[in-house]
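With one protein chain removed, the remaining protein chains of the complex are shown where they sit.
What follows is chain A.
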Amino acid sequence: MIALLLRDMTLAVRAGGGFGLGLAFFLIVVVLVPFGVGPEAAVLTRIAPGILWVAALLAALLSLDRIFALDWEDGSLPLLATSPLPLEAVALMKALAHWVTTGLPLTLAAPVLGFLLTLAPEAYVWLLASLALGTPALSMIGTFGAALTVGLRRGGLLMSLLVLPLYVPTLIFGAEAVRRGAEGTGATTPLLFMAGITFGTIALLPFAAAAALRVNLR
């Protein structure tokens, strides 16, 4: 299991692995927003939680179709399926590798970008906490979507359509936690809801992803 995690992380940072792509996308989207809505600090402060969360979500989406598609193309996936690793563990490790190479950098970069959007000072800690707790769900749900569409030609778009609606609860509670954090009105409740969703996806979706892979490998 650890070998698979390390291999996927190595592949992500080697040439063409796409590490940093999501991060750069996140940066550009957030930087573009003030150009679109104007530089008024009051407006930016108000929309900052939502913008940061939507941008993080889209950035995580960007690299999802690589999770299984590359292993499918070079034939590693059937070989992994016949290896002693259970496919559930493969799905979990793939999601973890995706989170380490996408979700974690996004979380760490978010406070800097929050500064660009004049995020309220009280909200920073909630931004970090909500992204740290929420991005694993994005990776896990995305892994399930990638497993559903593996082997489909140009499955990336279909996967986005499948995955984005499933991201809605995480987005609502995540952005709400940051907004309430900025106002200082009890951000713990949305944060706990979001943590519940995250742990629920981690508990259930590896099995769903493995079942989808088994069907697609036939």
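Quick note on the criterion: a residue touches a chain if its C-beta (ideal position, glycine included) is under 8 Å from a C-beta of that chain, and two chains touch if they have at least 3 such contacts; residues count from 1.
Methods note: contacts and distances are computed from a predicted model.
Only one chain is not pictured, and the protein name UniProt records for it, out of "V-type ATP synthase alpha chain", "PotH_1 protein", "Cytochrome c biogenesis ATP-binding export protein CcmA" or "ABC transporter permease", is "Cytochrome c biogenesis ATP-binding export protein CcmA".
Touch with the chain omitted from the figure is made, among A:4, A:96, A:191 or A:208, by A:4.
Within the set A:29, A:43 or A:81, the residue that contacts the chain not displayed is A:81.
Where chain A meets the missing chain, the touching residues are 3-4, 7, 10-11, 14-17, 71, 73-76, 78-85, 217-218.
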